[in-house]
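The other protein chains are all here in position, but one chain of the complex has been omitted.
Read from first to last, the chains carry the letters A, B and C; within each, the first residue is number 1.
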Amino acid sequence: MTVQLHAHARAFPIGGPIVEVHDISLNFGGVKALTKISFDVREHEVRAIIGPNGAGKSSMLNVINGVYRPQAGSIVLRGERLAAMTPRRAAHMGIARTFQNIALFKGMTVLDNIMAGSNLRMHANFLEVAFRLPRALREARECREAAEEIIEFLEIEHIRKTPVGRLPYGLQKRVELGRALAATPQVLLLDEPMAGMNIEEKQDMCRFILDVNDHYGTTVILIEHDMGVVMDISDRVVVLDYGKKIGDGTPEEVRSNQDVIDAYLGVAH
Amino acid sequence: MAPQELQADTFPKLLMHQARTRGDRPAVREKSRGIWQTLTWRDLADETVALAAGLAERGLQRGGHVALIGDNRPRLYAALCATQWLGAVAVPLYQDASAAELLDPMRNAEITHIFAEDQEQVDKLLEILPQLPAVTTIIYDQDRGMRHYRQPQLVSHADLLTQGRALLAARRDALDAEAALGRGSDPAALFFTAGTTGQAKAVVLSHGALINRARTAAAMENLRDTDVTMAYLPPAWIGQHMFGYAQPMVVGFCVCCPESPETMLADMREIGPTYFVAPPKVLESLLAQVSVRMEDAGRIKRSLYQYFMALARRVGVPLLSGQAVPLGDRLVYRLGDMLMYGPLRDVLGMSRVRLAYTAGEAIGPDLLLYFRALGVNLKQLYGATETGIFVCVQPDGEVKPDSVGTATDGVELKFTAQRELLVRSPGLFSGYHGDADATRLAIDADGWFHTGDAGWLGDDGQLRIIDRVQDVGALADGSLFAPKYLENKLKFFPFVKEAVAIGAGRDEVCMVVSIDAGAVGNWADRHNIAYSGYADLASRDEVQVLIADCVGKMNAELAQDPALASLQVHRFLLLHKELEADDGELTRTGKLRRVVIGERYQALVDALYARRDSVRIDAQVRYEDGRQGTISADLKICRAPTFAAAPLPMPTRKAA
Amino acid sequence: MAGFQFFLEVLVTGLLSGVMYALVALGFVLIYKASGVFNFAQGAMVFFAALSFVGFMELGAPFWLALPITVGLMALLGVGIERFVLRPLVNQHEITLLMATIGLTFVIEGLAQLVWGVEVRRLDLGIKDQPLPWLADNTGLFISQIDIFAAVVAGVLVATLALVFSRTKIGRALRAVADDHAAALSIGIPLKRIWALVWAIAGVVALVAGMLWGARSGVQFALVFVALKALPVLIIGGFTSVPGVIVAGLIVGAAEKLAEVYIGPMVGGGIESWFPYVLAILFLLVRPEGLFGEKIIRRV
Partner (left out) sequence: MFYREAGQFRTSYGQDGQIFPLRQDRWAMLALLAAAVLVVPMVASDYWLRALLIPWLIFSLVALGQNILTGYAGQLSLGSAGFMAVGAFACYNFMLRVDGMPFLVALVLSGLCAAAVGMAFGLPSLRIRGLYLAVATLAAQFFIVWALDKFGWFKNNDPSGVITAQPIVILGMGFNTPQEKYLLVLGIVVVLALLAKNMARGATGRAWMAVRDMDVAAEVMGLPLMRTKLQAFAISSFYCGVGGALFAFAYLGTVEPSAFTIDMSFRILFMIIIGGVGTILGSFLGAGFILLLPIFLSVLFHAVAGKTVDASITSAVELIVFGALIIVFLIVEPHGLARLWQLTKERLRLWPFPH
């Protein structure tokens, strides 16, 4: 299905840089996680960050949406320079993400998880909610409608009211994607969206990621292990190794980059 | 019935009538986005006429042909009627057909406009578009993934609708006039016959024929506009069209479309239809599900279930047919209804069903009786695409498992020397599209349609069908051999998915069986038998013993009846795969394609009669992702216990 | 001068009661380090231990006999708790474990009452609760002998434990467990046995604490609340640091006494009941990981 996507003209042509990362360095108590990483992400593109285990991929993502504070460097979001990003700030600026090891709200149903994702658009205070005043009801309806659109989009109608805890791994990943989408993000960070999935699940996930990018024009930054998948679905790839950037470019370029071959493909499984 | 309803001789006119008389009543409900979105008759009419305006703008003309490929959706019904509004002919096609399968019908029917549900369907169409120069417009419903398609023929349903709405103001009168032009004799829709033998034929049915049949049946069962039905079968099947489109249009009751195939059961429980139609296939899988889930239940529940089902067989069936039953039994049955039948009906979503048909295929008597025993008024009807379905229907209170009921109003029956059933009825089709010769063969000079089914009329005036004429044969010893009877009997066991009986001209009967992966798999799990996949499961000795036991039970029952004793199955083998429509072994409605099967599995049949112990088979298989591959497997040939013809007690063999 | 002397006296008494807190808190830390459980029942165990000890002596058992019996009993109790309460709850959320130990508190209290009755018991260790003469003579500080004794015992206990942990094999295993359960398990350390052991040790620590405290102010239900005071101690000291809780114990003890004496009167006294907690909260806001606790980095 990926082939077919690229065969057609893109619904949202790739635009200018939407996220720029400048000389980011991050270390935990002396341990260097990232050193002077710089790259940019263009609007509407699918950008992959790859690298062997412990290359600092997740750290990079965590820096971009402010979970970690880099010791040095800055992030430019839609031209706005931000010395320090905080998770909430990132969310408000249209960045949503999924986590490497699923971070769903275990006690809630699929529907509630996804609805929770759109909390930024809920303005009614708890009293309005308690007394079911018009605004609360209106927002609840809109929130549900948005959630239902996503549920349809991700083809999870049949588990709508199932507590996420009971779902198999693959579906949980899908629900987490749904929760991220509920925030209607401009930039979507996916931390190993296909880790631990079987072939069909991976294919589905690829389709969904591409459809998201294609249908909503969402810019996607994803970390992935599976080289094949990455090469199929991403427009450009950044390669990290031991916290340093060793490659950046289209899948083809990266594939032919000697450092990458040594560092990554050498040890690839 | 109201006079103007009677003079409404086309579906568009009926729709307008319904919009006038019960505009605010629900016409179509669709489970979408988690709730039941409802279209009233007025909404449906408005959408239809707007769509018609859009179609007219895009050059659809009287007599043109419009293909519809997709699931049951309100949009689909509106599209159907909009097509007919302009005097064009609707051609619903099977949504799971491959691009190649779609090509011939489309060519044959000279399609110009196509309604396609989603990207998947559109992709199929684009594949064959080059060979279909006549196609000018493809209307897609879901724009998911469609944004970057640039073909000029493509237009989204929504856009067409808005366009139509815009035009409506100016065109309303013209459109109404167009609809008024329609006559009952006009062709309404084109259906491709299941075609158990060779190529599918395009059956043309007129508004008149469909409406006449719909009215007759509705009157007979006194359907009301308060009735509710589920639309979950392929729209390309005449049955779905009759029960989900024609009859609602005539009666004005509500059709409900499930959210997705996976959620069908849940959705059905929510809606609780009062009028339910299911081919034997569906009922079989329902029964299989019930048995499987009951197997997982605790001991007490299980024995309760067994006890009360036995009772239901004895008491429920006659009760439902309004026969006298001793008070004691009736009281226990009440209890059972509280503890077992009621809840079962409810979890199956059948609590409110007051009329249920099984159609499309002959049903095994045990299967029929199972549901009747539960208190569901399940009835057989007999008909074919060419007869607009309704030929015979079992009247309430006279349901006999071996009959398909009495002739409905306006239908005449007669038989040829070869016992072939001939039908004459106002519901007959007007001919095979673009195939005058075939038409002449099917409908003779006096207007009798040759059904190709062998049967006879009982003294009770009820029709009994033996089998397809060309399938009915005789064993070497001359005793009558009707494979379907045996197959249905065996398929009552939940472990059996499909069965093919062979025996014509042979000295004894053998069977090729494909197991039900779900039921057998569950059974295997409980007896902790490890297996890697379908083929592996089917090759397990334990499983073969299990099936042999089923066949044995069937044989025992056959042995009870001297007339059938010779039909006992002596040997069988378990197929390494399920029979699939995609592999051409079944029709899209799930009927056996004996010719295809006979050719493909010749080797197996020979081996069965050569009394070999096993046979090697190399089979083409198509994987999910469409790749072709060959499996080669050794199929063991199993012997089934058979019994002396004299009536004797049921055997007490245990499944190992 | 008198003012200063008074201050010193208050300070020292505070420090000494702080030793008690430290002793109780020690029990918490041991268990928390080893099994990540915050054992709310530690207080109840102190109560139970002291009560049992007294009980046995009242039954006529001489000191040298009552002591080992009680030690055995406490060890048994510890092992039992580990086996029947915590093992089924392993890998549960810490809050759940806390609640379980709260339940445990009730059970132990109930048991203690059921077996030994409810009235306050005197516990006589043969040390008089009166100022140490020469100290009074030389420095003019009036400090109870029993407090001194308690301090010494506590010191010895802590020292021994420190030795056990640093020198012996068990100690090393225990530290390994504290660092990383999975790793410890992977290098073949019998987790369950270690846990049981730790609980037993905690039981013994509880006994010592209970005896000293009981000797000072009678064995009674109030001991349970004394144990609650160990919470702020833990927070200030850090849940995982033995030296931490000892220092913290002293701080809390001293602080609450001083506060009682110098601030108390202004607000009507009795502020001991809550002062340590507020102190702890204030401390938390400044240094959440405690005095010697490691800084927590939350990985995502």
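To be clear about the criterion, a contact is a pair of C-beta atoms (placed from the backbone, for glycine too) under 8 Å apart; a residue touches a chain by one contact, two chains touch by 3 or more.
Please read all numbers here as calculations on a predicted model, not as lab measurements.
Visitor: Since one chain is left out of the picture, which of the remaining chains does it touch in the full complex?
Guide: A, B, C
Visitor: Among B:41, B:237, B:305 or B:534, which residue is in touch with the absent chain?
Guide: B:305
Visitor: Where the complex has a chain not shown, which of A:11, A:82, A:103 or A:195 is the residue touching it?
Guide: Residue touching the chain left out of view: A:103.
Visitor: If the hidden chain were put back, which residues of subunit C would touch it?
Guide: 38, 85, 88-89, 92, 94-96, 98-100, 102-111, 113-114, 117-118, 225, 228, 231-232, 235, 239, 267-271, 273-274, 277-278, 280-281, 284-285, 288, 298, 300
Visitor: Extract the touching residues of subunit B with respect to the undisplayed chain.
Guide: Interface residues of subunit B facing the absent chain: 29, 34-38, 268-272, 293-294, 296-298, 301, 304-305, 339-340, 342-347, 349-352.
Visitor: Residue by residue, what part of subunit A touches the chain that was omitted?
Guide: Considering the whole complex, subunit A reaches the absent chain at 65, 67, 87-88, 90-92, 96-97, 99, 103-108, 112, 115-117, 119-120, 122, 124, 126, 129-132, 136-137, 139-141, 143-145, 179, 183.
Basically, only the chains that are shown with their structure count from here on.
Visitor: Give me the set of chains touching subunit A intersected with the set touching subunit B.
Guide: Both-contact set = empty.
Visitor: Measuring centre to centre with C-alpha atoms, which chain is farthest from subunit C?
Guide: Farthest by centroid: B.
Visitor: Quick check on this structure: which chain has its C-alpha centroid closest to the centroid of all protein C-alpha atoms?
Guide: A
Visitor: For subunit A and subunit B, what's the span in angstrom between their mean Cα positions?
Guide: Once rounded, the distance between the two centres reads 45 Å.
Visitor: Would you mind pulling out the distance in Å between where the CA atoms of subunit B average out and where those of subunit C do?
Guide: Distance between chain centres, rounded to whole Å: 76 Å.
Visitor: Touching subunit B in the complex: which residues of subunit A?
Guide: Residues of subunit A touching subunit B: 4-5, 8-11, 111, 144-145, 148-149, 151-153, 155, 157-158, 160, 200, 211, 214-215.
Visitor: So in the complex, the part of subunit B that touches subunit A is made up of which residues?
Guide: 32-34, 123, 144-145, 147-150, 259-260, 262-263, 266, 624
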